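The structure appears below as structure tokens.
Excluded from the complex is one protein chain; the other protein chains are retained at their positions.
Take a look at subunit A:
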């Protein structure tokens, strides 16, 4: 099976003008400008299979959005090879553009802001050559999934951030793209709006088998949508694999959440305790033994073994790198 997205040794560098502070340096730069090369991406390689949902995470400035822009065709890289749906994206051929969507949480809806949502969707229908019958069917589905009906007659400029994101997704999905690049789709949204977007993406992928590459700083997005994680930092891929494996690799501990009237502190490091509920940190390879000993020694009302919070794991990866 051909990969939906194939990235090989992708590099991107910029030449940024630099100069020292002060009048002398300012005059000097009129005659001789100095540049510094910024390496945004450095030999990045990965492939994404058709129908796969991959999370693309990394700290600010890691190169996530640059990669997304290259994969969607906005940017032309300085090195490496990229194929999306067997096409070189930056050639921006119409046939290719009709098969992909790039939705940015920071700018979910482009185009005329005075238009109503329905007018904008109608324009998308024309632009992407969607047959009327298919358009009506897809619109009905999107209306149900994204609760679009109350928004259809509203002008784009009058929509709230959450509504703009829902409309942005509807405009991108009305032509049923096979590959979606979602760049921070839940940025700035409240908990329920973010959860609604996540559920929608999940349902869309299940229904259509679309391939998705998603960047987000919210680990809830990544944990709920992406079985696979690609972690990028300083323009290099630091990790590519299942989420659980990353967690195990970074955190040699698990958390045992226990409700008991006894004192479980001798069994592990106490992370939290309140009203008879304790959270213990225990080395991964001792979890089974410790759990058995706890059940024997104490009267346990409830016990659960959990992975450490993903936020903590990822924060550790950003700060300390991968071991």
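Definition applied: a contact is a pair of C-beta atoms (placed from the backbone, for glycine too) under 8 Å apart; a residue touches a chain by one contact, two chains touch by 3 or more; residues count from 1.
Definition applied: contacts and distances are computed from a predicted model.
Q: Which name from "Zinc-regulated TonB-dependent outer membrane receptor", "ABC-2 type transport system permease protein", "ATP-binding cassette domain-containing protein" or "diguanylate cyclase" does UniProt give the chain that's left off?
A: Of "Zinc-regulated TonB-dependent outer membrane receptor", "ABC-2 type transport system permease protein", "ATP-binding cassette domain-containing protein" or "diguanylate cyclase", the absent chain's UniProt record names it "ABC-2 type transport system permease protein".
Q: Using the document's definition of touch, tell me which of A:75, A:189 or A:213 contacts the absent chain.
A: A:75
Q: Would you indicate which residue among A:3, A:127 or A:152 is in contact with the undisplayed chain?
A: Touches the omitted chain: A:127.
Q: Taking the entire complex into account, which one of A:92, A:136 or A:277 touches the absent chain?
A: With A:92, A:136 or A:277 as choices, the missing chain is touched by A:92.
Q: Touching the missing chain, which residues of subunit A?
A: Residues 14, 66, 69, 72-76, 78, 90, 92, 94-95, 97-98, 102, 107, 110-115, 119, 123, 126-129 of subunit A touch the chain that is not shown.
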